[in-house]
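Missing here: one protein chain of the complex. Every other protein chain is in place.
Entry: chain A
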Amino acid sequence: MRLVAFAFLMLLPVMAFAVEPDEMLQDPVLEQRAREISRELRCVVCQNQDIDSSNAGVARDLRILVRERLVAGDSDKEVIAYIHARYGDYVLMRPPLNRATLALWMAPFVFALVSLLVGWTVISRSRRRAAATGFSDDEKAEIARFIEENASKDGS
């Protein structure tokens, strides 16, 4: 009995959704699709939260709207397009690729390219410097001669 109670309590936080029971659809497949769509849509009141986990009134209305569109036979894309038309790019958790977001989408590739370029120049420069500090054969011979002379002086 205590084990059951423990298991229940452990599961409690997992079960605590913002989605209220009266919103849920009877059809588990449709409900699952609704949940997935809800996670793609941003709450317009409590930003940085998707409408699936938000308790705001508008988020609840949008969740119900998503389910209504699904029941009416819309595809996932059509449902998202419907809400996108009313709330704009802002409502999408994943920003679409367009002229305004081009910099955002391209930045990781540009940064990677720049850092590769910088890394490559630094490494190749340090290699060149190492090559430059090497001695020529003539110099090596001179050094050897110098050491030898001094060694013989010390010995005397």
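To be clear about the criterion, a residue touches a chain if its C-beta (ideal position, glycine included) is under 8 Å from a C-beta of that chain, and two chains touch if they have at least 3 such contacts; residues count from 1.
Criterion: contacts and distances are computed from a predicted model.
Enquirer: Consult the UniProt record of the chain that does not appear here and report its protein name from "Sulfate transport system permease protein CysW", "Nitrous oxide reductase accessory protein NosL", "Thiol:disulfide interchange protein CycY" or "Membrane protein".
Expert: "Thiol:disulfide interchange protein CycY"
Enquirer: Which is it among A:V45, A:L97 or A:I143 that touches the chain not included here?
Expert: Per the contact definition at the top, the residue touching the missing chain is A:V45.
Enquirer: What does the interface between chain A and the hidden chain look like in terms of residue numbers?
Expert: Given the touch definition above, chain A has residues 44-45, 47, 57-58, 61-62, 65, 85-88, 90, 118, 121-122, 125 touching the missing chain.
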